[in-house]
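As C-alpha cells, the structure follows; a few thoughts come after it.
Other chains dropped; remaining ones untouched in position.
As written, the chains take the letters A, B and C, and residue 1 is the first residue of each chain.
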Amino acid sequence: MVKVAVLKFPGTNCDEDVHHVLKNVFFVDSQIVWYKNFSLNGWDAIIIPGGFSYGDWLRAGAIAARTSAIEELINARDIGVPVLGICNGFQILVEAGLLPGALLPNESGRFVCRWVRTYVERPRGPWLSLTTEGYEIHMPVAHGEGRYYIDEENYQNILLKSPLIRYAKGDNPNGSVYDIAGVASEDGLILGLMPHPERSSEDLLPPRGFRPGGRIIFESLVYSLKRGW
Amino acid sequence: MTFIHRVEIIITNKKGVKDPEGETIHKHLILRKGYNVVHNVRTGKYLLLTVSASSEEEAVNIVKEMCEKLRIYNPVVHDIEVRIRG
Amino acid sequence: MPLSLEEVEEIRRILGREPTEEELAMFEAQWSEHCSYKSSKLLLKLLPSEGRHVVVGPGRDAPAVKVFKDWVVVFKIESHNHPSAVDPYNGAATGIGGIVRDILSLGAKPIALLDMLYLGNPRNPHANWLIRGIVRGISDYGNRIGIPTVAGDTWFDNAFNSQPLVNVACIGIAKPDKVVLTTPEPGDLIIIMGNSTGRDGLLGSSFASKPLAEDVDRDIGAVQVGDPLTEKLLIDVIQILIEKGVVKYIKDLGGGGLTTAVCETAADHNLGAVIYLEKLHTRQSLTPLELLVSESQERMLLVVNPENIESVARVLDEYDVMYSVIGFFTDDGIIKVFYNGVKVAEVPAKELAKPRPLRRASTPPLEVLKGLKPLYNLPPEPNYEESIVKVLTSLNIVSKRWIYEQYDHEVGIRTVVKPGYGDAAVLRLLDGSRRGIAVKGDANPRYTYLDPFNGAANAVAECFRNLVAVGSKPIAIVDELNAGNPEKPEHFWYFEMMVKGIAWIAEELKLPVVGGKVSFYNEDHRGKQVKPTATIVGIGRVDDITKAMTMDFKENGSYIAIVGVTYPELGGSEYLFRIFGLEEGEIPRPRPSSELRNGKFVYKAISLGYVNAVHDISIGGLATALIEMAVKGKIGFEVDIAKVFARGIQRLDEILFSETQARYILEVKGEYLEDLLKLADRLGVKVSIIGRTRDRNSVVFTKNSTVLVNLDLSYLSDIYDKTLEEEIEGGV
C-alpha cells in the first residue's frame, strides 16, 4: 500500500485539504506529519502543502527551510522519493535550495486568490507522468509571494531542460518571469508549484469556465508509484 | 545648486508594541540554530530614496515632512527614523 | 470610559469597603460598555432568540444552532471599528483574531470568515489609507490562519472617512455532543494559553467605549498587533484537545482580558476562583493591575480537571504553545487575586460580571425627518442609458474583486459558491454527504440613517433573500449594531429603533437572532455620529450542494422572470444618490409576508431544477441586478419593462431602479416555464416574464416595442470589473 506523508509546520494550513484529497478522492493512504516527528523513512512520496509556515515571516518558506525536517528532506533526491511542494511548500523547496530560483512578493503588492489556466512543458517524473506536452491544468492560486524569479542564464540552462508549468497567456497573477507557475528537478522527482492542485481535484469546486485539472497530478503519482516513471 | 542624496527611512514598531515577526525569527530560527549571543530581534521596513536637495540636511527634512504628510508610517504604532545613508 | 461616581459608589456597596486600585481596574474593564452591554441590555432582550434549532443562544461567547441533526453551526459577529480607525492594519487584523477565538470557545472548528466593511471615499487620502490598511489587515491575518474569507459586504460613503466600520464574522461547525463542552467545577484548574501577556491593549475595551479622541497617540496602550501564527496554533491545538476530550470549558480572552474571562466563567457557573498573577507568562514586567486588564491578543482560557493537566501540557508543548496554570475555581463565588503572596483583589464574581443595566434616554433627532417624508417633485428623468452606467459604476455596486481576491477564499476546500458568483457563499460540510451551509452579511447604512427601524429590518430581509437565492433555507442570524454615543439621546434613538426593527422582522420571518454585538461611540472627534448601521449575518441550510445556485446567466434563450411586485420606492435608493445626489425620502418598506412567500417559491423553484440562475434585487434595483447576471454569465438579454408587474408607477426610472424588497430575478429554463408559473400560482406569488437571455454582446431594455436602452455588454463588464481597483489604486 502506497503511503504519502503530508508535512506540517507551524502555520501550514492546507494539510487537511491535501489529506482529504489523497484519502477520499484517490484512496491513497496518507498521514499528516508534524515537522518535529518527520523522518524520511517509510514514505513513498512527500507533499509539503500550502499555508504560512512560521507566519511567512522573514520570507515565505525561509524559516521552515532551515528546520531539521527539511534538512533531512534534502536526501529525498538521493533515495528517489518524489517530493511535491504546493504554494508555501514550493516556497520552502526553493528556500531550501532543492529547486532553483526565488519567489518574491507579487508584482501587485497584494495577495491574490483566483483561478488560472496553466500548461505543462516537458512532462517527466512521477507528478506529471499522465500529462503530455502542452497539457492544460486549471487551478486556483492563493499567495502573496508567488512571483518566480530566475536569471536568464539559469532559465536557459536549467529550467528549459526540466519539466515546467506555466500560466497561460494573460493568466499570470503575480508577475513571474517567463510566466512560470511551477518548476521541477530535471528528472521531475521534485516538483514545486504555486497553484493548488488539491483545490482543483473535485467536480464541485471549479467555478464556471474551469475544470478540476489538479487531479492529474495526484493521478500521475498514483499511477507512477505502481508502474514507475 | 542641488546635489543627489541617498536618504534612508527605517520604520519599526514602537518600543513596547509587539513584533511577532521579530520574535518568530529569533525563537524559531536564530536560537534554534544555536546563536545564543543574539538576545533580541526587531524587524522593520526599509526604504532608500534618492533625493535632490541643496544639502544633506535639506534632503532629510524633505523626506521627514513627506513621511508625515503621505503617512509613509503610522505614528500610532510605528517609530520612524530618517537619515542620510553613509 | 472611566467609572462614573455612582458606579464607584455601587462598587463600595458591593465590597463593603474602599476598592483597591486593582479592583477598580477590574470593574472599569468589566463594566465598560463593550464587555457589559449596560446601555443595550434592556433593549436587546426584545430580540427573538429562540427557535427549535437553537442550541446555545445569546450569553456564551458565541451561539450555536443545530442546522442538521448531526452538525451544529457556531457563528458570531464582532466589530473592530475604533481600533481600525487609528491603526487600520492591526485593528482589522485583530478583529479577525478576536472573532475566531469566540468560535473556538465553543469547541467548534472555524470554517469561514466574513467581513462587512463600511468605508470612506477612496479619493479622500485618509480614507484611502484606511481602506488599504483594513483590507490588508484582514487579508494578512485571515489568510495566515487558514480560514477562508468567503463573503462580506462593502459600502463606501463620506460619512465613514475618519471612522470606518469594520464588522467581521466567523462560522464554525461542531458535532452536537462536543459543542457545549461541560461545566467547570470547584477544583478545576485555570490555564491561560497562547501569547504572553504584555502591556499592549491595556484597557482596549474602555477605549472602544468612548468617542475617537482627537489626539489618538495618547491611546498607545490600546494598540494591539496581531500574531496570526500563534492564533493558527491555538486553532490547531484546540481541535486536538477537544478530540482528546481533556478540556472541560474554553473561553477567549478578549475585551477586559483576564478579568473578564475569569469572572464571566465563574459567574456563569456560580463559582469563585483563586488566581496567582505571578504565574502568568508575560512579555515584559507588568504590575498586577496591568496583568488583570491587559488585552494582549491570541490568548485563551482553558478549564481542565487536574487529572488531565499532563495530557493537556503534552499537546501544548508539542505544538510550541505557551501556557501557564494560574489558579483554580472555588465554590464560594468570590474571585481572589494574589500577586507574589499578596492579595490584591477580592470581588464577588456575579456582581463584577453583571453591572446594573442603564436606562438611556432616547429622542428622535430632527434630521430623521428626511427619511420619513415621502419624495415629491423628483427631478425629471435623465437619459436611461447614462443612468444605468452611472448606477452600475457606483462603488456600492461594482464588483468587490479588489477586496475578495486579496482573501484566500478557497482554503479548506469547502467553498462551493465563491465570492462574486452568488448572492451568498455556499460551503460544503465535507463529511461525505452533499450537505452544506450558506452564509452572507448585509447592511445598508443609508437606509438605517434615514429610517433606522425599517432600514435595519430591510438588512435582515436582504440577508434572508441572499440566503434563499443560492438555494438555502435561512436558519438564523446574528446582528452587529453600530451606533453613536449612547449618552446622547439623539444617538441612542437610532440604536433603539434598529433593535426594534430587527426584533420585529426577525419575528415575522421566523429567523431567531441568536447573538450579536453592539458598538457604540461611532462618532468623529467633532461628535458627529457616522451613519448608524445594522449589520446582519445569516446562515442557511443547503441540503444538496450540487444544486447550489449562482447568479450568472447560463444559456441563450431562457426566460427572465421577476418574482414579486415593484412599487415606486426610490427613497434612499442608490439611484437617487448617484444621479441626483439626494439622500432622502421614505426607504422601501419591509414586506415580511411577501419575503416569506416569495422566498419559499424561489427555494422550491431551485430545488425542483426549474432555474439556471437566481439573483435578488437590492440596491440599484432591477436594472442593476439584470446587468449583474449578464456580466457574470457573459450572456446578454432583451427585456420589456412594460411587462414588469408593478403598482403605482408613474415613471420608468421607478421600474428600473426602485429598491422594493422581496424581489428576485430568475433565469428560467424554457422547458420548465409552465411548471414555474403553476408553482407561482399555487403559492400566490406574482411572477412576470419580461424577456429572454440572448447570446449577444448587448443588453436591451424596451418598453413595449420602443428600445429604451441598448448597451454593449463587454463595456459594462469592463467597468463593473475595474472601477473599484481604479478608484482605490489610482484615485488618490
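The rule is short, and it goes like this: contacts are C-beta pairs under 8 Å (C-beta built on N, C-alpha and C of every residue); 3 or more make two chains touch, one makes a residue touch a chain.
If you're wondering where the values come from, they're calculated on a predicted model, not measured in any experiment.
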{"item": "Assembly formula [one copy per chain kind displayed, counts for the whole file]", "value": "A x1, B x2, C x1"}
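Operating definition for what follows: only the chains that are shown with their structure count from here on.
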{"item": "Category of the chain touch graph - line, ring, star, complete, other", "value": "complete"}
{"item": "Residues of chain B engaged with two or more neighbouring chains", "value": "20, 24"}
{"item": "Chain A: positions in contact with at least two other chains", "value": "10, 54-55, 57"}
{"item": "List of chain C residues in touch with chain A within their complex", "value": "136, 139-140, 143-146, 227-229, 232-233, 318-320, 404-413, 415-416, 418, 421, 428, 430, 432, 545-546, 550, 552, 633"}
{"item": "Touch list for chain C against partner chain B, complex", "value": "86-87, 89-90, 125-126, 129, 133, 198-200, 216-217, 219-220, 223-227, 229-230, 283-284, 296"}
{"item": "Of chain B, residues touching chain C in the complex", "value": "13-14, 16-20, 24, 71, 74-77"}
